[in-house]
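In what follows, a single structure is set out as structure tokens and then discussed.
Here the complex is missing a single protein chain, while all its other protein chains stay put.
Should a chain be cited, it is by its letter among A and B, assigned in written order, with residues numbered from 1 in that chain.
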Amino acid sequence: MEILNVKDLKIEFNLSGHRKLHAVNGVSFSLNKGETLALVGESGSGKTTTALSLMKLLPDNGSIVEGEILYKNQSVINASAEKIRSLRWKEISIIFQGAMNALNPVLTIEKQLMDVIMHHDHLEENEARIRAEELLKMVEIDVTRLKQYPHQFSGGMRQRVMIAMALACNPKIVIGDEPTTALDVMVQAQIFDLLERLKKVLELSMIIITHDLSILGDTCDKVAVMYAGEIVEYGEVQDIYCHPKHPYTQKLLSSYPVIGGKKALPESIPGIPMDMTQIPVGCKFAPRCHKAMPICFEEAPIQKVENGHRYFCHLGGESL
Amino acid sequence: MSRKYLLRKVFYAILTLFGVLVINFFLFRIMPGDPISMLVRNPNANLETVARMKAQFGLDEPVYIQFFTYMSNLFQGDFGTSFHYNRPVLSVIGERVFATVLLVGTAEFFAIIIGVFLGIIAAHRRGSKVDVMSLSFSLVTYAMPSFWLGILLIAFFSGFLSILPTSGMTSPALFFATGFERFFDISKHLILPALTLALVLIGEYMLVMRSSLIEVLTEDYITTARAKGFDEKTVLRKHALPNAMIPMVTIVAMSIGFVITGALQVETVFSWPGLGRLMYDALQDRDYPLLQGIFYISSICIIGANLISDILYGYLDPRVKE
Partner (left out) sequence: MKKNSFIKLFIKNKMGRIGMIIFMIFVMVALVGPVIVQYDPQDFGEKEDVLQPPSLTHFLGTDDLGRDVFKAIVAGSRVSLIVGIMATLISMVIGTSLGITSGYFGGRIDDFLMRLTDIFLVLPWLPLMLVLAALLGASIWNIILVIGVTGWAGTARIVRAQTLTEKERQYIERAKSIGASHFHIIKHHIFPNVFPLIFANTILVTAVSILSETTLSFLGMGDVSKPSWGTTLHFAFESGALSNKAYWYFVPPGLCVLLLVLSFTLMGFALDEIVNPKLRER
């Protein structure tokens, strides 16, 4: 059952001097109940902007200029401010990057868990506290730590608190914005195990945002690879892993040696991400592409579809 | 906040106080024109005073003994005898404390409320008319000598409008009046000096509150609070302000510490019988023991306020460890 549908989404940021940054350019995807979608790409590719727009959380200088977001067949873009506030966290919640500053440093985690429970579920303080304890147990943190402040937790523990908080009001969709960045590999694996278990138990739909394809493993069902504000390749996780079509996806995959060896960052793809204030005529990835042909600089590629696996590239279906 | 943090702060405060005392000791002794020579040149000083001064400062003893005597006197609360008033310095100072506390307390009370309020509005609506006006106001009050601001207020309210008294704390005619009449009279005298002081403080507080809140509003946890579905008011009140108030508390505590210094200009202009005016008078009379006494009291106030602000900081910000 489709729970979220994003159609041709375009987002712009107003910069100083009347310049415009085209952060997201016509992104479309859908999400079914219980399904997990991964949004993958380098920083600046528009994945976080896309995610924030689902909850209408764009910064003041950003706006959705085109497209539609439907949550349970209802428009998010045209919803009233009040409606949006009741959608946030209750229907769609988010696990923020790093969690260092995503938790308020001067409030105990008990306060931060309870305030949102009391706000959305209209519970009394005692009931909310019981719920907060439940949540901590769920993410395997000792309930005695409720009275502690964020700085008293380790990075991985803070991330668990953040997850507990995201689940506080039984949302239908949880967005994980780089939920394991800045954590060491062991802890990353633990966090993903936890997320997956909770997802199954609670029948959640999830959107995982990451720049690191290698960590996804079997956590997700579908992958959308983003470059310069566009989804350049989209498909089932197996297809993307085993038969990547777009040179950018291929590069992303090859920049992560699987096990052992030194981990390289995706920045090792030569060249820098394009200047998003100017849109080129041809394929946006062409200047950095190792397989670029003359046509790539002249014409934007059209979408090719093979069994639900779609991608934008002038090249045919050759794989790695 | 741990006990270790507290103890360290107290230790530093004592160390600083000791440093101030040492500087003070040498200041009044080594400078050209030390108290005795100034006194001898002063035609009003008689031999008896000179002798008493010498004994009080122990100037015929070696320096380390002088220093020891000086310190032990201070610890016993003996700040010496005022030349001008011919009474113990501490009792002269004691009489003036109330006036300064009344003046500064009133000014701070209004300045904190208005300054914080304006700062929040300015930060919340950056670039709006309120913001630009508050900023300009802060810049101007900062660039103005506060005594001159006092003079302008006197010129306007007393000279031009003739509605408020310009100097002192009570009207001579009402000196012996009691109760409501006296309260009303003091209040009337209080308005202008307190307003002068408050205007300067409002500018400062508003500026600090504004930049602190702007900083906090860009933090990730504010996005979290918004994502949780709280309205802007709740985000501001429950999630942003507890963080933004932390630097504010430090600034307020520090400015209260500088109370005597801050009040000096205003009290001088308005002849307000507080510690600032006392200091100005002591300076005109070259009343060194009194001057030194006020100097100690101001230092203790500042160091004490500093300590309190450190303690409050540790209490408000759970991240302060050790």
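Just a few scattered comments:
In the analysis below, contacts are C-beta pairs under 8 Å (C-beta built on N, C-alpha and C of every residue); 3 or more make two chains touch, one makes a residue touch a chain.
Only a predicted model underlies this, so the values are computations on that prediction, with no experimental measurement involved.
Within the full complex, the chain left out of the display is in contact with B.
Of the candidate positions B:12, B:67, B:117 or B:137, contact with the hidden chain is made by B:12.
Only one of the listed residues, B:6, B:74, B:101 or B:151, touches the absent chain: B:151.
Although one chain is hidden here, its contacts on subunit B can still be listed: residues 12, 15-16, 19-20, 23, 27-28, 31-34, 38, 139-140, 142-145, 147-148, 151-152, 154-155, 159, 166, 214, 257-258, 260-261, 264-265, 268-269, 279-280, 283-284, 286, 291, 294-295, 298-299, 301-303, 306.
We take it that only the chains that are shown with their structure count from here on.
With centres set at the average Cα position, the gap from subunit A to subunit B is 53 Å. Subunit A makes touch with subunit B in their complex at residues 55, 57, 84-90, 93-94, 96-98, 100-107, 115-116, 119-120, 149, 151. Subunit B contributes residues 219-221, 223-231, 238-239, 242-243, 246, 316-319, 321 to its touches with subunit A in the complex.
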